[in-house]
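First comes the structure, then the notes that go with it.
Right, chain A next:
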Amino acid sequence: MLRNKWMLVAALGASLLTGAAYAADPVKIVYIPKNTGNPYFDSIIKGFEDGCKKLGCEFTTVAPATAEATSQIPFLTAQLQRGVDVVAISPNSPDALNQVFDRARSKGTIILSVNSDMPGNEDHRDAAILPVDFTKTGPSQVELLGSQIGYEGDIAILSATTDAPDQNVWIAAMKDTLEKDPKYAKMKLVTIAYGDDDPQKSTTEAEALLANYPNLRGIISPTTVGVAAAAQVVETAKKADKVKVVGLGTPNQMRRFIENGTVDAFQLWSPYNEGLLAAYFAVGVKNGTIKNEAGTVVEVPELGKVTIGDKSVLKTQADLTTFDKKNIGDFNF
Partner candidate 1 sequence: MSTPGTGPLVAARGISKSFGGVEVLRNVDLDLAVGEIHALLGENGAGKSTFAKILAGVHRPTQGTISLAGSPVEIGSPIDAQRLGITLIHQEPLSFPDLSVAENLVIGQAGGSPLKRVRWSELAENGKRLMSLLGVAIDVRQPMRGLSIADQQMVEIARALASDSRLIIMDEPTAALTPKEVETLFVIARRLRAEGRTIVFISHRLEEVRAICDRVTIFRDGEKIETAPTASLSDADIIRRMIGRPLGEFIHRGTSHVGAVALSVSGLTLPGRFENISFDVRKGEIVGLGGLVGAGRTDVARAIFGVAPAASGSIAVNGKPVAIREPTDAIANGIAFVPEDRAIAGIFRTLSVESNITAAVPDRIAPHGLIRRAAEKAIGLEQVRKLRIRLASLRQPIGELSGGNQQKAILARWLLSEPEILILDEPTRGIDIGVKAEFYEMIGDLAAAGRAILLISSELPELLALSNRILVMCEGRLTAEIPRAEATQEAIMQAAVPRSGVHSHSAGAAA
Partner candidate 2 sequence: MSASEQRQGVNQAGRESAAAKPRWKILLVRPESVTFVLLILATIVASHLSPFFADLGFILESSTYYIEFAIVALVLTLVIIAGEIDLSPAAMMALTACIFGTVLKAGAPVPLAMAASLVSGLALGAFNGFFVTVLRLPSIIVTIGTLILYRGLAQVLAGDKSIGSFPSWFVGIDYRMVGIVPVPVIIFVLASIALGLFLGITIYGRQIYQIGTSEMAAIHAGIRVRRIKMGLFLASGLVSSIAGLMTASRLGSVRYDLASGGELTMVLIVMLGGTYIFGGRGSILGTFLATWLLVIIATGMTVANIAINAQLTVMGLLLIVSIVATNWIYARSQR
């Protein structure tokens, strides 16, 4: 907390002294997460900070209070007015920001979509930094749960909202895997519930799952709010041995459940690395050392080589990281 406040002061100070602070004209990067107070994005910010420390770029972050579609726009405009070179953003809407992006890019500002892309609107941003190969999320989650329940029994999915694009892609892949891979033939997907990424709603939905399906063996929740709610419900109902919970969660959010045995394992990737990669990529593109086109290889000391893919998409890692009792102590985000 202390460090955070200091950061704020530093940012404020920097903003007041702009003009005199950069004799060497460092690249100015701003990151706009979905909303403030979300621990997930704090890790991305940390990645940016560490990256910029090494590269000598100037980094700030600003965020709206709510993850509502338009709440990022005033911040975006203000940053452009401040003359930043690179805007990295985790957009709250796949299309509401298009107009502002277009204008920023016409003035030479680089727009990076971080952590999620803008499906269908890829030509409004310069590149996307994604944490993992999203096609692997679905099968990987199914395998994780299957291994815990002996590849047999009723399972359910607790998702975010019915229209959440990422989650829907993953769920489709999960269904596909369950249907086509004979390994999972005995696992039966009984329902998909939607908790709207709201703790209360997710909790009620998870409770309804337990009530409606007495033979339920497992829940996959590919959203951080949902997986925590599901774990909490299973713990409260004292059914941890019967119903296994897997999903995508952050270590800090899930640590308790891992340590008390409610949850055996869950998955995620490294948001920190996203920030790091984004910083390296941004500085490289701005300085002309990296060509923003498919096939170019970006080298980040901590990550190794990352190749720019189709539609200028960069992925920090290929496979998801699995967290369990053995390794969770190594992570703090």
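In picking the candidates, the idea was that all candidates are chains of the complex that A comes from, given by their letters.
Simple rule for what comes next: a contact is a pair of C-beta atoms (placed from the backbone, for glycine too) under 8 Å apart; a residue touches a chain by one contact, two chains touch by 3 or more; residues count from 1.
Keep in mind the model is a prediction, meaning the values are calculated, not measured.
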{"item": "In-complex contact of chain A, chosen from 1 or 2", "value": "2"}
{"item": "Residue numbers on chain A that touch candidate 2, as the complex places them", "value": "8, 11-12, 15-16, 18-19, 36, 60, 62-66, 68-70, 73-75, 77-78, 81-83, 93-96, 98-99, 103, 161-164, 196"}
